[in-house]
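The complex is shown incomplete by one protein chain, all other protein chains being positioned as in the whole.
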C-alpha cells in the first residue's frame, strides 16, 4: 500500500499515486503498441498518470453489436486494458502485469460516437492490484455511463510487459 | 425454469433444453451476422443447439496482446457472445436479449492456434437467464482451458435481436 | 434513470436521488427487522437516505474467521444487504427487491472493532438496479477499506419486501 498520498478518499474511489518506475509512461505506451488487438480496434491512449489510464475508440461498423451500438466485447476490451495499464503504471520496472479476473456491469446501450474507458487503481499491492474501470459513451455533447467494472491484476516477476 | 428435460445434473452444469422458437437457429445466425465486431474478429459459429453455442477464432496478429497470445478482450468477447447466443436460442421469438453483466476468471495464457468459447445456459428464466462460458485454446492436439465465466442475460419484450 | 438530481458525477460514483415511496424509511427498517440472519449477526442500520444505506456490526468472536478478523461471509452479508436496502429505498411501494448477483473484492484483512458497509445505488432502473458497496473496518481512529463490491438487484412486482 506504499506510493499513496493525500487524504483518504471514500472506499473504492480513485486516488492519486506516485509511480515507482520513472519510465512508466513509455512502458505503458510500448505495451499498448504491441497489442495487435488494440490496433485492430483502433483504440488510442487519451490520458495517463500513475494508477490512471484512459483509452478510447471511435465508432465504426467494425466495432458494433447487432443494433449498431458499440459491442460489449469492445467495452470489456477497453475496460480490461485501461485497468491493466493503470496497474502497470504503478509497478516496478522488472515485473509484468497479467489480468487475473474481472466483472463488468452494463449500465446502458453504448450508442454514440466515441467509447471512453477510464481505468483506475483502487488498491495497489505487491502481488495483486485491484482496479476499477468506468466506461462511457460520448454522443455530441452528451456523456452516458455504459459500464462499470472491478478487476484484479497480478504482477509477475521476471516477465517483461 | 420450463423447457428443461432429463435427469438433474450437478449444480451449474450444462443441461439439455428444448427451444421455444422453432426458428432459433436462423435467429442466432442472423444476430451474429449483424455484429460487425465479430466479423472484425473473424469469429465463426462452430456449434449450436438450444441453450448451447460454440464460437471460435483463428490466431492472427490482429487478435493478440503484448506477448502474441490471444487478447483478454477477445476472450471476453467470445465468452459474452457465445453465452448471449445460448440465451437467445432459448427465448420466445418476440423478445431480444441484452447482456446484464459478466464475470470472467483467466486460467492460463491463451497461446495457440484457435480460441474456442462454449456458452451454456445454466438457469433459464422469464426475465433473466444465467449462463456460463468456458474458453479454451487449441494448439496442435493440445487443449488448454484459458477462462471461465458466469454471465447474466436479460430478455427484453418487443426488442428484435 | 428517473429520480436523479444534481450534476453528473463520475461514472460509478454515488449520486443523490429522490425516493418514489414517501414511506421508504419505514419500509427499509421493516425489511431489516424481518431478516433473522441480521439479528444473529448483530447488524444495525446506521444511515439511510434514498439510494444509500449504511449497516454495521461490532466485533465479537461469533463474527470471526480463523485469525480473529471479521469473516468474509459477514463482509458479503453486510455488503449485499446494504446494497439491497439502498435499491429498495428507491423502489415503488408495490414491488419487492431480490439480489440477482454480486462480485466482491477483498482489499485488506478486516481487523478492528466495527465493520461498516455502505450500499449505494449507481444505476436505478425499472427492472434492474446496479449497486456498489464499500466495506471498511474501524479500529480506534483508523479506518481501513476491506472490500468493494458491484451488485445487481431486481424489482419484483406484487412481491412484498
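Every chain is named by a letter (A, B and C) in the order it is written, and numbering of its residues begins at 1.
Note that in this section a residue touches a chain if its C-beta (ideal position, glycine included) is under 8 Å from a C-beta of that chain, and two chains touch if they have at least 3 such contacts.
Note that the structure is predicted; figures quoted are calculated from it, not measured.
Q: Considering the complete complex, identify which of A:80, A:101 or A:145 is in touch with the unshown chain.
A: A:101
Q: For the chain not shown, which residue from C:74, C:90 or C:116 touches it across the whole complex?
A: In the full complex, the listed residue that touches the missing chain is C:74.
Q: Against the chain that's been left off, what residues of subunit C make contact? List them.
A: Residues of subunit C in touch with the missing chain: 31, 34-41, 60-66, 71-74, 76-78, 80-81, 84, 98-106, 161.
Q: With the missing chain put back, which residues of subunit B would touch it? List them for me.
A: 1, 8, 10-14, 103, 105, 107-108, 118, 122-123, 130, 132, 134-136, 143, 145, 148-150, 152
Q: Given the full complex, what residues of subunit A touch the hidden partner chain?
A: For subunit A, the residues touching the absent chain are 100-101, 103, 127-128, 150, 152, 154.
Everything below uses one rule, namely that only the chains that are shown with their structure count from here on.
Q: What chain lies closest to the overall centre, CA atoms only?
A: A
Q: Where the centres are mean C-alpha positions, what is the separation of subunit A from subunit B, in Å?
A: Chain centroid spacing, subunit A to subunit B, equals 24 Å.
Q: Could you work out how far the Cα centre of subunit B sits from that of subunit C, in whole Å?
A: Each chain's C-alpha centroid was found; their separation is 32 Å.
Q: If a residue has to touch 2 or more other chains to count, which residues of subunit C qualify?
A: 103, 150, 152
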